[in-house]
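Entry: chain A
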Amino acid sequence: MTVGPELALVIPLVGAVGIGLTGSKPNLREAVTLLCAATLLGCVSLIAAQVLQGEHPRWEGPLMGPGLQLVLEVEPLGLLYAMVGAVLWIPNSIYSIGYMRGHHERNQTRFYICFALALSSVMGIAFSGNLPTLFVFYETLTLSTFPLIAHHGSPQAKRSGRIYLGILFSTSMLFLLLGICWAGVANGGDLSFKAGGILGGVDPGVRSVLFVLFVLGIGKAALMPFHFWLPAAMVAPTPVSALLHAVAVVKAGVFCMLKIMLYVFGLDVVRDQVHHEWLMSLAAFTILVSSIVALNQDNLKARLAYSTVSQLSYIVLGASLGSVLGILGGGLHVAMHATGKITLFFCAGAIYVAAGKTKVSQLDGLGRSMPVTMGCFAVGAMSIIGLPPLGGAWSKWYLGLATLDSAWPWLLAVLMVSSLLNVAYLMPIPIRAFFLPPPSGGPEPSGIQEAPLPCLIAMVITAILSLLLFFAPELALALPELALGGKL
Partner candidate 1 sequence: MIGDALLLLLVITAFAVVEVRNLFAATVLLGIYSLLMALTWTNMNAYDVAFTEAAVGAGISTILLVGALILTGDRTVGSRERESKGVNWPALLAVTLLGVALAYGVYDAPLGDPTAAPHLGVARYYIQQPIVDAHVPNMVTVTLASYRGYDTMFETAVIFTAGAGMILLLRRDPSDARTQPPGGLRPAAPRRES
Partner candidate 2 sequence: MSGLLPHLPALIVVTPLLGGVLAPLCGKGPTKAWALATAVTWVTFALTCWLAVSVYDQGTAQYFVGTWGVGSAPGPLGAKDWTGIVGIELRVDRLNALVLCLVAGMTAVITPYARLSVAKEIPHDRLHFFYAVWLLCLTGLLGITVTGDAFNLYVLIEISSLTTYILVALGKSRDKRALTAAIRYLFMGTVGASFLLLGIGYLFMCTGTLNMAEMATRVAELRDQRGIHTAFAFVLAGLSLKMALFPVHQWLPKAYAYSPTAVSAFLASTATKVAIYGAFRFLFTVFGTEFSFGVLDANSLLIACSCIAILYGSLVAIRQSDLKRLLAYSSVAQVGYMVLGMALANREALTGTLVHMVNHALVKGAMFLAVGCMIYRLGSAKVSDLNGLGKRMPLTTVCLIVGCLGLVGVPLTGGFVSKWYLVQGALRAGLWPVAVVLLVGSLLAVLYAMRIVEPLVFGKAPEGEEVREAPPSMLLPTAALLVGSLVLGVSGSLKTGLIWTATGDLLGVGQ
Partner candidate 3 sequence: MSQPPPQEHRPGFDDADNVVLTKLAALLIPFILIYGFYVQVHGDFGPGGGFQAGVILASAYILYALVHGVRRAQRLLPRKITDVTAPLGVVIYAGVGVVTLLQGGHLLDYDVLDPQHTQHAQEWGMFLVEAGVGLTVASVMATIFNEIAEQ
């Protein structure tokens, strides 16, 4: 059975309509969301089966104007990203039910609609077959997540929403769109993704400028100094932070980065003909600095956000090396970090719902009343750090190999130091929860119970996924390998 990539876009859109229509009946609404998520996963799996057989499902949208067309084409790297999004949407939807109800949020229908729209945009980014398509869905993702960020409508939420839109729109409109248009003008109008890049015949000077524009334009990759939106976005309800700001949105950024390096510039160009050392240095700088910043965050979600900033730069670093191993490690890290970080956010949200706590310093002894949550947290944290037997170990391994393989082996030191910092800012949390006594002056710890059941189910699923990815990384490995043309 052949399934076109457009179906993956349409399913969440239909879901959004369905959610809108059933908005008045919460149970039905959530059922629609779950059904939609499951269908999407099925659809993406069918697409994956085709890709693994060597096919490239393709869909050409209407011609929007001369030289401007929406084209979807499945390639393995995009499929990996789509898989991550589709798989994690299911636990996230389960989690949302528990969280949003447990927290008595308003405007829940709007929340679920925007969520489905965001997923549709994610699929669009993942399967985009040319740069205009990529840009279109990059922007629609920003737009559809904006109402989620500012969901509460409080002045602080609105302010964060403005920062979010402001940074993402200004980088994408000023740099990315300019870069895309310039690329089209420079190479005669061809903007489709091609193995080996499309800028081979372009003047090297222009190519360097384009490189800068593309890198700066992808604000979603949260490279410093364009990372402010990510901590700001933490005012959103936790499911949003979990799926969008650990998985969908931020991964969209680094995924675009990978894709552009691979299919627009081409690895040879990146390595030999573009002055890309600055990007590498910027990524290394971001890795270290944001890890240090994370150390000093007392707010749990903020600490996780800075951790994300740091981990995203691992992927950027991998992309900027311009080597096969780098792309492989980066691609893997998209999946590994996603499962780990979403678990952490689930736990953070569960702690907030169940115990009302948002700060690291308040978590002493919480492990006794919330053992499952804190256990999952420990699993997620270890995956992020890159400890076996968890998925994160693989991606860090390949990234390390890539640095050793490159002309800049000192980058390995950056990775090592950062891993130590990861340990320093993540591990104290479960340790405090399990081994420190609860504060005596605080409220009775016995009053705190485990998080709502849907939340628990969700976080256990993702924690198990992290484990599975260590023991069975074949699929996650196979796709980047396919993308690289079996160059290993």
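Here is how the candidates were picked: all candidates are chains of the complex that A comes from, given by their letters.
Odds and ends about this structure:
The rule we apply is simple: a contact is a pair of C-beta atoms (placed from the backbone, for glycine too) under 8 Å apart; a residue touches a chain by one contact, two chains touch by 3 or more; residues count from 1.
This one's a predicted model, so the numbers in the text were calculated from it and none came from an experiment.
Only one option in 1, 2 or 3 touches chain A in this complex, and it is number 2. The part of chain A that touches candidate 2 in the complex is made up of residues 62-66, 68-69, 132, 135-137, 139-140, 143, 147, 150, 153, 157-158, 161-162, 165-166, 169-170, 173-174, 177-178, 181-182, 184-185.
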